[in-house]
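With one protein chain withheld, the remaining protein chains of the complex are depicted in position.
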Amino acid sequence: MSAPVLSIRNLNIDYVGAEKNFHAVKDVSFDIAPGEFFGLAGESGCGKSTIAFAVSRLHRPPALIRTGSEIIVGGRDVLDLDTAELRSFRWREVAMVFQSAMNSLNPVLTIEDQFYDVLRAHTKISREEARARAAELLKLVDISPDRLKSYPHQCSGGMRQRIVIAICLALNPKLLIMDEPTTALDVVVQREILQRIDVLRKRLGFSVLFITHDLGLMVQVSDRIGIMLQGELVEVNDAATIYKSPQHPYTKRLWASMPRLHGEQIKPEASS
Amino acid sequence: MPLFKQLLSNKKALVGLTLLVLIILIAVFAPFLSEYSPTRRVGRPHQAPSWDHWLGTTRLGHDVFTRLIHGARVSLAVGFGAGLLITIVGTILGILAGYKGGWVDEVINFFTNMVLVVPNLPLLLVLAAFIGQASPLVIAIILGCTSWAWGVRVTRAETLSIRQRDYVKSAEMLGEPSWRIMVFEIFPNLFSIVGINFIGSVIFAVIAEATLGFLGLGDPNSVSWGIMLFNAQNASALSVGAWWDLLSPCFALALLGLSLALLNFAIDEVANPRLRTGGMLKKWTRMVLVGEGKL
Amino acid sequence: QEGNVLTLASEQTTTFVRNFNPFGQTSARYTTLDFMYEPLVVFNRLQGNTPHFRLAESYELADDLMSITFTLRDGLKWSDGEPLTADDVIFTYDYIQKFPALDFISVSAQLASVEKVDDRTVKFNLLEPNSLIANTIVGMPIVPEHVWAEIEDPVTFANENPVGSGPMTEITRFTPQVYEQCRNPNYWDAANLSVDCLRMPQLADNPQVLAALADGTLDWATSFIPDIDNTFVARDPEHHKYWFTPSSLVSIQVSQITPDENNRKAFTDVNFRRAISMIVDRQTIVDIAGYGYPLVNDDPASLGELYSAFANPEVATEYGQYGQFDLEAGMALLDEAGYVDADGDGFRDNPDGTPIKIDFMVPNGWTDWIDAVQIAMETMVEAGINVSMSTPEAAVWTSSLISGEYSMTLNALASAADPYFPYIRSFNPDDFGKSRFTAPHWENAEVMELLGQYTQTKDPAEQKAAMDRLQMIIGENMPIIPLYNSPSFYEYNTSRFTGWADAEDPKFSPVVSNANPARLLQLLDLEPVAQ
Amino acid sequence: MAFLLRRLAFYLAAFMAAATVNFFLPRLMPGDPIQIMFASAGSELSLENLNALKLTFGFIDAPLHEQYFAYIKSVFTGDLGRSIKYFPLPVTELLGRALVWTLGLVGIATIISFTLGTTLGVMAAWRRGKLFDSIVSLIAIFSSSVPAIVVSLILLFVFGYTLRWFPNGYAANPLLDPAWNWTYISSVLYHGTLPMLTLVIVQTGGFAVTMRNNMINLLGEDYIVMGRAKGLADDQVMLWYAARNALLPTVSSLAIAIGTVLGGSLIVEVVFNYPGLGNTLYQAILARDYPVIQGQLLIMTAAMLVSNFVVDLSYVLLDPRLKKA
């Protein structure tokens, strides 16, 4: 097996507070293999986004990645990169899809500009070449190149999310982080987008870090899954195991409280 | 109310509040803080500051310090009176327009926008001049009548958003009468907007009083900072070198303005947690410096 | 090569408008009268009203005082070279008859007709005998018929390129910030004129005039200057000079017809008025409110220093005490007359016990007056008089004074060549309800009769008798309570020009304001300093 | 487009209302304008003379509604009558002169303080919590709390009277003829420094705060984070992602600011004797020059309306969401 695309070791992240610090991520370690679809699940506020942000070092104060943490991508520790290295590392190696499709595109720039600025920041590319490349990327996600002239508000939510994915693929990153990329979308659209990602990663070979609190969905798409609880990674296993034979009591409880659409319904326990 | 508690732990608010309370106390106890009367000659014209006259005397031989602390009463009274009036009118109209909607909103909104585009101070000036001998009360009333529009605009905008909140919906569905919804469901949630509007209006009114006074449109019988500025200007205080006569009310105005502005900023920070910087950023910087972590 | 230029400030404004219409009182540039339109005669108030003949070389008052004849100099020309003749004078008076709005000194009302005797002589026929009519007539500028006959609406006519008769008629430069007015090429008295141009920089207020004076820019100015020895003179004691001459009378006035019945009882009582007069501290008012510039007026007959040539010494011996500040005596007089605190509120009441409550009215924004009133009120309150100040707008104040519906006020009366004018302006019942000068609404038949006599005789002895008697009546009744004569301000700089009138050589009033025609005499006396 | 049309209709209505108020204002006030005017001029006139003058100035005793329509008509034909104090100068010309100065003063001061304020605000938000931010906040608090009158008097005292570095009056050396040469322009700049400085001091803080707060509110937005995640340079994210979006609400605050600036410039012009609109209004009020007062209020309102409209326009230009596809 080749070296992992992403290897997180003893990651500790605090949110510094005036009186007390909030320890949001506690000693988390996990690996993502090349081409792997890795799911990170857990309830709201358990620290999933905090990890995702740390990988691209997108945090702003008062977040603080504690000394001793390691985030290794492509053999080097992301936490050691200086500003220039960091800039070229971002997006080229790790691209990211954010939670809200509505808001992850800059409302005052055209779609083309938003392709262009990332291409120009990382490559020597002319405006025409960039346009051609953008059109090509849009085709990957089934969007007509006409859309390049549009502003984000002129596209529907699902379309915007697919545009973001296309922008993510612009530099052929090794890892795509998706932080709840579909919560704002309908189930039908959500499924469509995830299937597309699945197809693309198989074709282009990138890995995916997929963050959601929808366990059912996660089991459907992920190869391996990590379950988080209050900043700690309590269980990591392959998807089938997590579903069929969860180890951690918390994981078990999650399954127990998930109503089923088909087959036998879970027991309505006495409400507590 | 948690907002109050937060306000008291805000450094800006504390400094502002302390200053303001100090000014208010000085104004309230003015008669006990100076042996002189603000309207009697107690010295020669334009005496420089001395032990007898801490801030010197005016052209007429009045004690500047005495006039300053007595003037604080008028300036504060006009400021807070007009501020209150502006806020009350602005809040009531704003909530009405925002909550009632329909033609009520149309009418209020139209007038608000109208008043907003008429330049305020020039209008004030003209009104004060036409009415003549604008006593502090008159000034406060004119200010109240002409300056509510900004308050209406922000209150209305905020009300429009609060109206959509589910707790307002649920109060409606419980059959609460609409006045109760406006007073008990919406109004308490406008605390910061109303507070900012109030303090902003007080600043505005204090400044407007001083300005009208300075331009000679105030009542010379009254002792206020604006009238002090006017008298000093008339006595050519600057050209004859009696800087204390003119600069004393200037600094008093600046200090009062500063205390109120600090409060306003503090309310803004408390109401909008994103604006708060607080101590944690300093702590964070320290932690980074000692190598406890990085971004 | 611009010759010598005199920089002066007679007018305070934020912008200059090119308007040299001599009839426009509020809108014309202040250098229009006298400098552009020369008067027939200039009466020198500082020298017993001696006439300085200008366009006229003489005048003759008829024995019956029913007409006056002016004779123009020979060879007078307008600045465009046209001759200036009696026709122009006739034209001017016909003109103001036709356009009453032009008659800013209300002279038409006193004239029956104006007739041409010959090319240089004009006769004014009066409606009533008047020994002082010359003083009025010379206030009206004479305009060239050949220019003004064509003007359709002379009231709004701006007269941008004036054709005048005075020494300075040519506008060589005009911007909103400065204008220059130069020599009349056809001036009859050019031999006496050494100044080539006047330059008027725009100055908006006293502090700006002071700044310009202090840095030596201005040669001649009229402006109130605070603490003038320090702020102006000290900057260049050798050249920076000033001379303040007393002018209009400022007095306390009470209305004899004030609407409040109780106040009226007090105001109509001469003892009350006398007591008020004794209670106000004139000197302090002059020193503090007036920076020491005004001249105390303690003459019970209200004439004071200004008209000292006319003074009746008996007035001072008889009633002089009532013009002196003496708080004790004033209070004693009040006690004696029965004005004591009857209801125990700390204030004096009428002898019949009804309360007196005085509202001391002064126009808003007139700071020196407001200061004066505040100082006057200090001692009045100390004497137990219930008085407070109000400051309505000047317009409201004016109309209250006109109607007599006020209780107490300060009022000002412009100085004149002869005490007749202050008296007639103040006490003529015909003017009640028309003019603010009759604010006291005090009537006295004998006064009116004496005033009539005064103007209807040419005999100086008769006039003096009438004037003496008048002063006694006024002194006895004190219908107005004089405070001080406010000064005419006059600042000058001797570094570029000499020949200024001053206290040592009070040859005429040198004030450059447009209310002083003698400024023309001053201009003609100036000589450039050899550089 | 519909948006702009609606605004335009509103502005027209607002202008009409302002004109109406303007018409009634002096008529509701006590006193006879002509009499007041001459009372303040200190001149003595007979009643006949007064009445004759009244007629000349167009104070006719027509029924109110006729006067009103005549007034509205003259307003829309650009005829605001003639000044009484500066007779026979048409009000439009008098105000036109003053307008140039005020526009220059207020315009440049606003441009400077807007640029300065927004830049400071952007940088403070970007360096949030750092020393720079604290300093900007402090500056902003001072700037937004200290009245124009205080700032101008102190500047006048320090730089005009004490140090004598700057003149204490005028828009330019009055002895110079207006011309497009360096002598004149430098004189204008020299004279304009203190008034300009006052306006910049009192305005900058407000813009800085608005911008800073808008920025901070935006910094958490996904698209900003995405901009950083894309590996763009910090400056690019700050300007093209954050500032560009934060500017939108700031621009609308600019419109409201214009009114405050006009007020502030009034006091500044009076203190520094600057021949602008504010000073003209003040002088007109003192002289009870009704035609000028009325014209002035109208022009100021119109200036407000125009600047509001310009802001509306720029809003449409800046925000693609308002552009109708």
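To keep things simple, chains are lettered A, B, C and D as they appear, and every chain counts its residues starting from 1.
One rule holds in what follows: contacts are C-beta pairs under 8 Å (C-beta built on N, C-alpha and C of every residue); 3 or more make two chains touch, one makes a residue touch a chain.
One rule holds in what follows: contacts and distances are computed from a predicted model.
K.L.:
Tell me the UniProt protein name of the chain this structure doesn't show, selecting from "Na+/H+ antiporter subunit D", "Anti-sigma regulatory factor", "Peptide ABC transporter ATPase" or "Ion-translocating oxidoreductase complex subunit B".
P.N.:
"Peptide ABC transporter ATPase"
K.L.:
Given the contact rule set out at the top, which of the displayed chains would the hidden chain touch in the full complex?
P.N.:
Checking the complete complex, the chain left out touches A, B.
K.L.:
Touching the hidden chain in the full complex, which residues of subunit B are there? Just list them.
P.N.:
1-2, 165-176, 184-185, 188-189, 191
K.L.:
Using the document's contact rule, name the residues of subunit A that touch the chain not shown here.
P.N.:
Touching the chain left out of view, subunit A contributes residues 43-44, 142, 158, 186-196, 198-199, 213-217, 219-221, 243, 253-254, 257-263, 265-266, 268-272.
Everything that follows uses one rule, which is that only the chains that are shown with their structure count from here on.
K.L.:
Based on the averaged CA atom positions, which chain is farthest from subunit A?
P.N.:
Farthest by centroid: C.
K.L.:
Kindly work out which chain lies most centrally, taking the average of its C-alpha atoms as its position.
P.N.:
D
K.L.:
Residues touching two or more other chains, restricted to subunit D: which are they?
P.N.:
Residues 30, 128-129, 286.
K.L.:
When you check subunit A against every other chain, which residues touch at least two of them?
P.N.:
Counting only residues that touch two or more other chains, subunit A contributes 60-61.
K.L.:
Any idea which subunit A residues touch subunit D in the complex?
P.N.:
Against subunit D, the touching part of subunit A is residues 53, 56, 58, 60-61, 86-92, 95-96, 98-100, 103-110, 117-118, 121-122, 151, 153-154, 164, 167.
K.L.:
If you look only at subunit D, which of its residues touch subunit B in the complex?
P.N.:
Against subunit B, subunit D makes touches at 10-11, 13-14, 17-18, 21, 25-26, 29-30, 128-130, 133-134, 137, 140-142, 144-150, 153-154, 156-157, 160-161, 209, 213, 216-217, 220, 256, 259-260, 262-264, 266-267, 270, 278, 281-282, 285-286, 293, 296-297, 300-301, 303-305, 308.
K.L.:
If you look only at subunit C, which of its residues touch subunit D in the complex?
P.N.:
Listed in rising order, the residues are 13-15, 17, 19, 24-27, 99-101, 103-104, 106, 109, 153, 155-158, 173, 175-178, 201-202, 204-205, 207-208, 211, 365, 393-399, 434-437.
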